[in-house]
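One chain of protein is taken out of this complex; the other chains stay put.
For clarity, chains are labelled A, B, C, D and E in written order, and residue numbers in each chain start from 1.
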Amino acid sequence: MRLPHATDLTGVDVALVGVPFDSGTSYRSGARLAPREIRAQSSLIRPYSYFLKVAPFDDRLVVDAGDLDVPPAGSIDHAYGVIEAGLRRIVQAGAVPIVAGGDHSISLPILRAIAEKHGPVSLVQFDSHIDTWGDYFGGRHFHGSPFRRAIEEGLIRSPQYVQVGIRGPMYGEAEDFAFQNAHGVVMIDIGAVKTDGIARTVERIRSIVRGPVYVTFDIDSVDPAFAPGTGTPEVGGLTSYEAQTLVRGLAGLDLVGCDVVEVAPQFDGPGQITSLLAANLMFELLCVIALKGRSSRG
Amino acid sequence: MRLPHATDLTGVDVALVGVPFDSGTSYRSGARLAPREIRAQSSLIRPYSYFLKVAPFDDRLVVDAGDLDVPPAGSIDHAYGVIEAGLRRIVQAGAVPIVAGGDHSISLPILRAIAEKHGPVSLVQFDSHIDTWGDYFGGRHFHGSPFRRAIEEGLIRSPQYVQVGIRGPMYGEAEDFAFQNAHGVVMIDIGAVKTDGIARTVERIRSIVRGPVYVTFDIDSVDPAFAPGTGTPEVGGLTSYEAQTLVRGLAGLDLVGCDVVEVAPQFDGPGQITSLLAANLMFELLCVIALKGRSSRG
Amino acid sequence: MRLPHATDLTGVDVALVGVPFDSGTSYRSGARLAPREIRAQSSLIRPYSYFLKVAPFDDRLVVDAGDLDVPPAGSIDHAYGVIEAGLRRIVQAGAVPIVAGGDHSISLPILRAIAEKHGPVSLVQFDSHIDTWGDYFGGRHFHGSPFRRAIEEGLIRSPQYVQVGIRGPMYGEAEDFAFQNAHGVVMIDIGAVKTDGIARTVERIRSIVRGPVYVTFDIDSVDPAFAPGTGTPEVGGLTSYEAQTLVRGLAGLDLVGCDVVEVAPQFDGPGQITSLLAANLMFELLCVIALKGRSSRG
Amino acid sequence: MRLPHATDLTGVDVALVGVPFDSGTSYRSGARLAPREIRAQSSLIRPYSYFLKVAPFDDRLVVDAGDLDVPPAGSIDHAYGVIEAGLRRIVQAGAVPIVAGGDHSISLPILRAIAEKHGPVSLVQFDSHIDTWGDYFGGRHFHGSPFRRAIEEGLIRSPQYVQVGIRGPMYGEAEDFAFQNAHGVVMIDIGAVKTDGIARTVERIRSIVRGPVYVTFDIDSVDPAFAPGTGTPEVGGLTSYEAQTLVRGLAGLDLVGCDVVEVAPQFDGPGQITSLLAANLMFELLCVIALKGRSSRG
Amino acid sequence: MRLPHATDLTGVDVALVGVPFDSGTSYRSGARLAPREIRAQSSLIRPYSYFLKVAPFDDRLVVDAGDLDVPPAGSIDHAYGVIEAGLRRIVQAGAVPIVAGGDHSISLPILRAIAEKHGPVSLVQFDSHIDTWGDYFGGRHFHGSPFRRAIEEGLIRSPQYVQVGIRGPMYGEAEDFAFQNAHGVVMIDIGAVKTDGIARTVERIRSIVRGPVYVTFDIDSVDPAFAPGTGTPEVGGLTSYEAQTLVRGLAGLDLVGCDVVEVAPQFDGPGQITSLLAANLMFELLCVIALKGRSSRG
Partner (left out) sequence: MRLPHATDLTGVDVALVGVPFDSGTSYRSGARLAPREIRAQSSLIRPYSYFLKVAPFDDRLVVDAGDLDVPPAGSIDHAYGVIEAGLRRIVQAGAVPIVAGGDHSISLPILRAIAEKHGPVSLVQFDSHIDTWGDYFGGRHFHGSPFRRAIEEGLIRSPQYVQVGIRGPMYGEAEDFAFQNAHGVVMIDIGAVKTDGIARTVERIRSIVRGPVYVTFDIDSVDPAFAPGTGTPEVGGLTSYEAQTLVRGLAGLDLVGCDVVEVAPQFDGPGQITSLLAANLMFELLCVIALKGRSSRG
């Protein structure tokens, strides 16, 4: 978005930051290259949101905080430490982070930094997968488990946690849903979204969350036609227009942080439409943050 | 789908089988590579269908019967013999075949094997083209004529034959529709699907077919945005969600065989979303077969 | 479309012509290769429109007038002269031109040739951008300004000028909309299209235009999932089915010319679905022209 | 090459013709789209050969005879009839054909037309495969057998038949070489080319052939780095410069026909460098034909 | 190579095995998908090596041992344990492993299993990078350090360790070469290979190694024109023919194991020429193993 690059975070309202890490991926890796490509595609974005009637750069000091220097190889715990430290710095400076992933495993250390400042938060998760699975190959951390860990660590208030766009693949009712049912997590599957429509879905989301809210947008919630550049694509998803409208529907909520994850540029075509969509969703999230305090989408 | 590979078909309920043949193609060839790529993309599929509430591998013995050893070059009649023999073996063993094509010309020898066992069947054809055209360059068999031949050979009960998603290109009312009108074939064009919606379309389909049903899914019924990897793409088609929902709507019917054809991986992008969609549709068809006997979609 | 190539325009009703020019592009160039690729993809099109019930080649003399010999490099004014002269020849011969661009800057010299023959025209613009911006890097002509220039030059009747599908990116209400508000241009943004539906949008368009109508179709009005091959893609756009239906909705109007612009084949995937869509939209426009005089879409 | 398209062959010296047929392919199909893409890429070619010092269009009447209307599906024998008839028309009119394939199976019907006019010919085959294998899946004709059939039918003088660039894959000495050893075919494998160098290889080729010569250039003789767009690529091949120099080395021979086959554009990258190379090799062959009668290269 | 898939290793001479792991990658990840794609591309390979005059499947029992079940995410130490155990099983059964990586970090656990059986081995490393760097982001293991660790652990006899094709990028003489100079590692940089030629380079390699030899082939030793599908490509490398000839030059040595690593299919073009090259190099290595005991390349 042609933003000033900043290392000094004093007075910054919103900080965009890249987390080029994909060693939490279970299938096709590649999300580590997303921050670079999302930046490239963001050069088409202009400063005004016609649909939300807001010019976020006019009212807020927004900076590009660059990419965190995450070790790409080695131990995921080590990487988690670097990510948490990087986000802590942003959050403690009073800025709201908008993170470009990386795979979905990065949401856990981000939430650790967020909760340290704000206490347990509401969570809105746009995703095709529940990502509340348990261990994987004997390890506790991968891109399918961050929100189970976040609940276990008390980082999110689970009855104010809503998953939107879920569709699969799955192992069975018991295997997949026992944990989140036990914690009161609300799931709005893709069938519900398509049948009820976006406006009613927005209402449902807004009725569930309260207080400080974290939004995590897994690009694979969107259909592979609109977002082919991702590691674990799931057919039958959101359109890009639905995705934009859902995010715009969050205007007025108290967003304290957000991420857009699982973009994998090498599976995109030459038009790089997935990175372009991610850049646009980051802009929509920025507008939502700039509109904080407004009671509903205008 | 990480299935056991089987050569012995004893006791098998459902057999997935590849038919790597594309010499019936009139335009862009390439569908012969589809079985390999669909298998690769099927590795993301998990055993449970959340939307149909069925775990097909629990109740049924499902095997991967590999690819038929079809001669890629030479005479289409020779290839037809190999395909019919391969399918006969599956069908006569009591298994329901789910075929990964190959181009649409393969449906004719498959239907020959099916009808030999079950008699003439109802046919549900998802397609953008009618595929009931006549001769082509003086030859009787190509991917635009299989269902005219099938009617002529008495393999399908034509008034219980419904085409869904048709949109063109066409030569004229007389040239294109005379044959199928004469045989009572029902056409639900894409305009009807989009205007009426999926639920009503499902009702119409279910009101037409009865008894043993064969389902042929030409991937080009889906819009090229969702399925670019095909030989004769047609813009203005189904979304992937619509395609999934249409197939799920067949639950309860007596499926005796089905195919997913015309996937051409080399026209797909690096994300291979067309093969992924095909693998998912094969899984949906598998779930429909596993639910046989249920009176309607739950 | 496998048309006869013609240099003699006597008696010709409709002339398809390519304008391989993209030096008016502000971001990703490449549209100069579009005419060649659109021709290649048009080989799948057949002579009959099932949805509009018309066989345009039966009633009208339609020719492929080839590509204009536009200088790709140098001064945009020089290129404008060549384009205007080429179109003048077609228009003065009494033929209706269907132009394959090229970037959107070419619409200005085309409108000059059109207005010379027909006087100021109504304009229907399908686009994600308003393209009525002012100077750019100190120059008056680029692909973001043709319709401001056309209004200034009196080529279009601005209150009968409607923009459909607009969504951004934008600089601000004042910066972007002052000019067109002052001239009574009607904007139907993408939110309005999605909320109202295609049928009502068609009614609104038809209520605005009258007399001779020019239609300009910027392929980036369509969502990048359906049309990734373009220079300045915008997420959240029309589907291909919506695009087709909107164009069909123009049947009965007095089309005196039209263009399909901003296709950039190098950003398309291997399936070349953007060029295929462009070829189909050109066919729909041809059918609309062939139906001139019919009072409404049947 | 921006040539005039001709249907009347009177007085024509050289005719370029496309044969869009790939149903003889054993592995990855797609060569049927080659003529279209080779034509597109040939637009970069200019009229003068600096290295052979000849301007072929000045001295010879060269035309583009378009593509033969080969049935893409059905029986290969039927297709062979169409190809042979199309070539007979060119050859009998006194023109030298330069054919853009298509897969290698098309060389057989071309040689039938050539031999009908000129009697048995010398053959120079650039290839990574010997293509003198026997039956395939019980059929006599596919892209691995044309030259065995040509020898059996007496179309080529086998001791004046030389294969250049051969490298595999192979089944065994006996299986692969018995037939051609029995007929005195000379094989210059890729190791010999690389070790001896191009100049000596040219000498060897020229020492083997005499009288009327047919040249068949399988693009897979070139390394996949230079020609990835082919159906059965073989690593470790010629560079493009070596390929050009080998063809230039044929100057002075009595070429009565030639083909460039096995280009499969869908396996090429976005730069389409394989079709570009094929177009250049066709131009080199054209120059060699224009130089007929000159005693040696350069 | 269409080999039998085996789980029982009794009597097996050579076992091909995939290690789909890429969390040791420092730059572009993706090598975890290589085993699947190399298998796909290996279907073009036939049983006879014309250049080495050997039919390895005739004399040796060769099996495809499938892919190791390596955890893709989490700790690299955990993954190393799985890889070492998988290789130990093969090596202890008396089979020679040919491994398809995976990134280069996997060579360390493989060498652990090899050395456990054979003691310290000679090492031939084809690579553009030295891969004897030290720690990385505070971690000991990544794809730039395996051979430093292997020397430190006593798995290789360092004066009998030769690196071929090295060219960069580098930090400085001291930073990059101190360790390997201290251990007597021999480096044949790409300049030496190109200047001396392949035959002399083979001689040099053979003069350095003795006893049991392990060969590690990093595909990025080959020029990106021939092997674009890799994570850290380096221009100015080997041609595919040079790579093949170098490997063939090892015939007669006592190969006890080998790997081909760093193939990243998502950076390959649609022709997948890098995986094809990797499959061919694995076949050449297989032939070299089948020729064990022969004194020199014949």
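Please note the rule applied: a contact is a pair of C-beta atoms (placed from the backbone, for glycine too) under 8 Å apart; a residue touches a chain by one contact, two chains touch by 3 or more.
Quantities reported herein were computed from a predicted structural model and do not represent experimental measurements.
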Which residue among D:48, D:137 or D:171 touches the omitted chain?
D:48
Considering the whole complex, which of A:36, A:183 or A:292 touches the chain not shown?
A:36
Residue, one of C:43, C:75, C:92 or C:207, that touches the chain absent here
C:75
Residues from chain C at the interface with the omitted partner, ascending
22-30, 32-33, 69, 71-78, 105, 136-139, 141-143, 266-267
Can you name the residues of chain E that touch the chain not displayed here?
27, 167-173, 175-176, 189-191, 194, 223-226, 228-230, 232-237, 239, 266-269
Across the whole complex, list the residues on chain D that are touched by the chain not included here.
43-51, 53, 55, 223, 225-226, 239-241, 244, 269-271, 273, 276-277, 280
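To be clear about the criterion, only the chains that are shown with their structure count from here on.
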Following contacts chain by chain, what is the lowest number of steps it takes to reach chain E starting at chain A?
1
Does A-B or B-E have the larger number of C-beta pairs in contact?
A-B
Centre to centre, by mean C-alpha position, how many angstrom separate chain C and chain E?
55
The distance between the C-alpha centres of chain C and chain D, rounded to whole Å, is 43
In chain B, what residues contact two or more other chains?
27, 223, 225-226, 239, 266-267, 269-270
Arrangement of touching chains [line / ring / star / complete / other]:
other
